[in-house]
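Yeah, one chain of the complex is gone here, protein chain that is, but the others are all in their spots.
On to subunit A.
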């Protein structure tokens, strides 16, 4: 560091015409700038010890209980994406140091066993371990962050961060009785609020109108429909071969699911305006401007950069930072507004440096609030639609967003360098991760077009 200060001193003298023998005070000094603590120019890429993403895949997201996955076992949703990231990279599955799967609903122990079974279905040998993580709606992102952290810590070099939610099969709701003590702790009590009520709270407390919310829903469907129509999701969606039972005839037939089935291109403001609020009589949160209840899975293959380079794998993205921040449980939807600045700051960046956002649309109310609160450019957020159109399979959403973000950044090329994935978390939290576009996803030419 002393060397750097000395170098800076020599260079500053060039800008400040004083003979080197003079000892007068400097009128010019170096100050912290956009490069922050040099974070935008991490020293690690040469040493190869930063964590990169070489594959990110997801299943299509389908409506719970009615969609294409209504008769699919949860482990059969997870296995295809686990297999896909291995097949995409031609990696030997025995080299994977750990698989971490985000999951929210259902019995933790049963899920952990189910996932272990899914790994076998996907072709992993028994030597590869697997575990679950539950940070509610950010579980998928938390899984990716956990793997990145473990790689940084040196526990292993290659890992998979995944997410799965089968909202068809997993019941929601509280088991057993609630500790009566909760009445004495207002914020603990707020943790028990239905998510829809917290959405109404956000809309009410921060003045997000019904029109704004419905508009966000229309935009989400429009963008998702156009992304699907133009085949943008093809790269990130792993087809799932499964079966579906016809509810009328009881006939079972095999299907291959490749598209999200919740997107309604025909959604209009006037159509949404007719819907009644679900959670509160005079409220503004409707089925139309809330996220969909879905089934789906996602998986992200991470490894140390040196390993990726040694294997000659194209680097899709670089994992930069992750932050989870708590907020008042009664307005849990504001989580991203707290978490995004924290994660971006930790990356040594500023909000303006971020070129693309995937912010989970749990509810249009909280999505609109976070967007406005942070003053983000709507053109940079959920460019291919969000959970209102595509769906929100709780534990899978984080992994789904990482896949969508990185594939979009790849399409956008060099001009799209940093991206953020963020979501609110039930019981009052927000999580956000900062990703950098991989440097080897462009064609072998780094010449900038000059106007």
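Definition applied: a contact is a pair of C-beta atoms (placed from the backbone, for glycine too) under 8 Å apart; a residue touches a chain by one contact, two chains touch by 3 or more; residues count from 1.
Everything below uses one rule, namely that contacts and distances are computed from a predicted model.
Novice: Of the options "Geranylgeranyl transferase type-2 subunit beta", "Peroxin-7", "Signal peptidase complex subunit 1" or "Ribosomal protein S5 domain 2-like protein", which is the UniProt protein name for the chain that has been left out of view?
Specialist: "Peroxin-7"
Novice: Pick from A:11, A:229, A:245 or A:273: which residue touches the chain that isn't shown?
Specialist: A:11
Novice: In the complete complex, the non-displayed chain touches which residues of subunit A?
Specialist: That gives, for subunit A, the contact residues 1, 3-4, 7-8, 10-11, 13-15, 17-20, 35, 38, 41, 43, 45-46, 414, 439, 444-451.
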